[in-house]
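What follows is a single structure, written as structure tokens, with notes after it.
Chains shown are a subset, placed as in the full complex.
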Amino acid sequence: MKAKIIITPKKAVLDPQGKTVQNALEHMGYQGIGAVHVGKYLEIEVTGDPAVLQGQIDEACRKFLSNPVIEDYKFQIE
Amino acid sequence: MPDPVITPALIKQHGLTPEEFERIRGILEREPNLTELGIFSVMWSEHCSYKNSRPLLKQFPTKSPKILVGAGEENAGIIDIGDGLAIAFKIESHNHPSAVEPFQGAATGVGGIIRDIFTMGARPVCAVNSLRFGPITTVDGSPAGPAVLKNRRLFTGVVAGIAHYGNCFGIPTIAGEVYFDASYEGNPLVNAFCLGVLRHEQIARGAAKGIGNPVFYVGPATGRDGLAGAAFASQDLTEESAEQQRGAVQVGDPFMEKLVMEACLELLATGAVAGIQDMGAAGLTCSTCETAARAGTGIEIDLAKVPQRAPNMTPYEIMLSESQERMLIIVHKGREEEVKRIFDKWDLPWAEIGFVTDTSRMVVKNHGVVVADIIARKLADEAPVYQREAREPAYLAAVRAFRLTGVPDTTDPAGNLNTLLAWPTIASKNWVYRQYDHMVRDGSVVCPGSDAAVIRIKADSLPTAADATAAVTEKYLALKVDCNAVYVYLDPYEGAKTVVAEVARNLACAGAVPLGSTDNLNYGNPHNPEIFWQLRESVRGLAEACRAFNAPVTGGNVSLYNQNPGGPIDPTPTVAMVGLVEKLEHVTTQWFKDAGDAIILLGEIADRQDPLLGLGGSAYLQRVHGLKTGSPPRCDLEREANLHLALRGLIHTGVVKSAHDCSDGGLAVALAECCISRPIARETPGLIGAVIDLSGYGDLRQDALLFGESQGRVVISVAPLHAAKVIAQAQALGVLASRLGTVGGSALQITTSAGKLEGDTRGLHDHWWHALARAMSGE
Amino acid sequence: MNFAVLQFPASNCDQDAVHVLRNVLGHSARLVWHKDTSLGGADAVIVPGGFSYGDYLRTGAIARFSPVMQAVQAFAAHGGLVLGICNGFQILCEAGLLPGALIRNRSLQFRCEHIFLRAPTPDSPFTNRIPAGQLLRVPIAHGEGCYFADDTTLGQLRAQNRILWQYVDAAGQPTDAANPNGSLDNIAGICNERRNVAGLMPHPERAAEGLLGSADGRLIFESLLHELTARAARPPAA
């Protein structure tokens, strides 16, 4: 199985990287581009009981993989 | 949304006392609204008003013929360095934000101090940092518990944050210091320093001059970041206060800052700017009311014109936001087009948000409706000032009574030396400074790793000038920041003098004469009389010492309320000093150069009048005996100043090949560092041994002789044929000098009356160089 | 000679390159703004270090789309000499002027320190003045300097002698300990097939004056100047 985790900057927090990418896309002539947010994507190969894993990955996300002060996370185990 | 009623609870929440609130009513001659309450609360926070420390700061020497802009006048002081050139420098803390979010907290600390410098019209050319954390190792080498792991995380985050901001901005981070002590657990200290260079005629002022002049905002849109950060910095760090702040973490954008800086310097060169100020602590509030107060004018802005990142921001939020990388610029009327052209060239967001008035009031409107109206000068300059109660701390009685009688002399000096070299506070800080770009801008003559860093100032160090052809004389500046806070804890007055003495000594070792200094007073809660006593006594010591070394204070920062549930931090007045090295040939580094050179100690081998022989508060007592006590080494300012003078005199004669002062870990550690600290390349240290004979000092305890930290000592090396002459010259200058031994071989050998200490340079280097990396990887 | 030194908004080694070319080597050097479309008749181009556009997304990713890079593409296509230093190397790789990519250092940390470089071949406009076997002591300062290329590319680089600089130890050996970032084959710098475009992560411009601790980096600029002089002496191709 794989745990697929998406970590994104919190909405209220400045995302200079997203802003810069947005500017660059507009500069390159892409139309209809709005706000851009740049986050992280993690893929973890896991084995074990899905229910247990669910709790473990959630804990790992909260305590270690994301920075709860400035980031949100969500994940899926498939 | 209607304004909430101003209740006593709301007043308290804003960190204002009932008396302060009365004073606000008096100034306004009416009730304040919420926005005004917020404005007063940040302006009257310790961070902005120095209400608890101002009377003490008056003791600092702040004048010298070289000072062009003095302490407190502007965002940073300015010192003449000759040939029409000047420097602006300042240190500032970002302790609480770094406790909450170490990476961004430290990064925005660097960003903030860089803005303070280019606001003065100077081009920032180097950065320095002073850091403190709880221990990153366990005493007995047992596996790290949660506290140690957390300290490591904070350390990692802070260093990465400083690296991120400084490296991307393109400023060399060229010196610093790092200490580890349990008192900083949960309340790390992050003090960031920046120095910039400019021509005398390029000094810019933070004054809103010229009635009718338009006021521009430049930089990224305002968000809810760091709401009331100044107030946050001015209260104890608690779980609740940290939690509040978490919602509003400031994120730094060094790329944006680089653009803002280049645009501002380019703009200043056009002469279109009447006044300029960064939006630092208390953002728009502080910059508008201070510029008006300085110029004796008024200012009117409309918040609807301020670029906003989040929808539905209230006037309160906009005025108190601490979004980073923003500047306020007052432009001579009629020159708006030039301003817009430059901002557009750098693709910067900007807005014209108001104008200068003759009302002496700061008037803030939102879509034309007045939301705040305050006499600028009263807000900026009439904060209450408190004379706090002071009481000598109870622990000092035991500290003074401490004697060495219960401490057996060392039986394993070689083992002790290795232990000390690997102690994180003493160990090489390469794990830190190799993460910093310390060479960008082609000026790093002496990189981190020697006593003081030396930087070259050349034509492109300066801001763009109207007359770009004017020749520039190259200059060499030495810099260092220091503070042995354990000394200050154990004796605030004497310890504080030592702080200044050590930093000045480091400059002298590099061959520099002090130009000036800047200090950051990091203390616990000043409402505690014992802490206020620490503050008062140490400021007295700092002031006296800065006078003694002719290093007037050009500005600084006060950070109080550094406490965690475990208690206050050790009193930590960090002092950064800048000196001038007159000629390139005078630049001196700390490591031994050639086999056969004579090793000479300037100063007395130990302070025999000190009952603890320099072991009080020493690294040795702390690390080897687990004792953080005893009166710290005494600091004789006159002697110390004379030593620096003599050392520089010898350096000027061209015979001194290396100079290194004795500080943490004493003579043995200093000698070891002379043998192992020369960097050649990655994985290739420049190692050279030394043979030292201390057998003539049989009257001293071994531990005191080797690891005592008596002040006023410097180890130098000279070619053998100069040795006798150098000793005679030093003595003629009133400084004791004695030959300790000879450079050479592959080991450091120290013979004492009790035996021989021998350490292979490879082994010593390994302990010292890799200690931090090992600690951080949990090895 | 006339050098064009590109200037992106967050270039920060641009002044350093100009300083060395002008004040140390005595040639003329001009900053060329990223929005410009012409190189102004320069004899050679330096793409300097820095963080171009904050290095957001990927180092050099945004810079390669700037107008000035069109001009550099054309200049290189005509055989003009282009040297990318640090961020400049990253930009040239992103722009496809050099093969491969520079990824995060394996330590995951930024590294600033002196390293030793070896130039395996004098056969390039960038190494022709480096005496065989001489090690250059030059600083690095980067967080993303780990050179990566697929096996085919790497094979070509080796076979065609296009690895121009390698990280080595004091004995000249490309050991793992001497590798500051995890680069394949200890690669510090390479050139293109035509040998007129090169990039390297270390900073020769920070090692061009004795007072900064090393002047070894000058050899790289002197190589470039040597080639330019030779080209100037050659009759223009028909």
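Labels A, B and C are assigned to the chains in the order they are written; within every chain, residues are numbered from 1.
Here is the rule we use: a residue touches a chain if its C-beta (ideal position, glycine included) is under 8 Å from a C-beta of that chain, and two chains touch if they have at least 3 such contacts.
Since the model is a prediction, treat every value here as computed from it, not as a measurement.
Enquirer: In the whole complex, which copy numbers belong to the chains shown here?
Expert: A x2, B x1, C x1
The rule is short, and it goes like this: only the chains that are shown with their structure count from here on.
Enquirer: With respect to inter-chain C-beta contacts, which pair, B-C or A-C, contains the greater number?
Expert: Ranking B-C and A-C by C-beta contacts puts B-C first.
Enquirer: Determine the centre-to-centre distance between chain A and chain C, using the mean Cα coordinates as centres, and give it in whole Å.
Expert: Centres of chain A and chain C (C-alpha means) sit 35 Å apart.
Enquirer: Multi-chain contacts in chain C: which residues touch at least two other chains?
Expert: 53-54, 56
Enquirer: What residues in chain B touch two or more of the other chains?
Expert: 253, 255-256, 347
Enquirer: Which stretch or stretches of chain B touch chain A in the complex?
Expert: 100-101, 103-104, 220, 223-225, 246-251, 253, 255-256, 309-310, 323-324, 347
Enquirer: In their shared complex, at which residues does chain B touch chain C?
Expert: Touching chain C from chain B are residues 160, 163, 167-170, 253-256, 258-259, 262, 346-347, 430, 433-445, 447, 456, 458, 460, 584, 679-684.
Enquirer: Which of the residues in chain A end up touching chain B in this complex?
Expert: Touching chain B: residues 12-16, 19-20, 23, 67, 69-70 of chain A.
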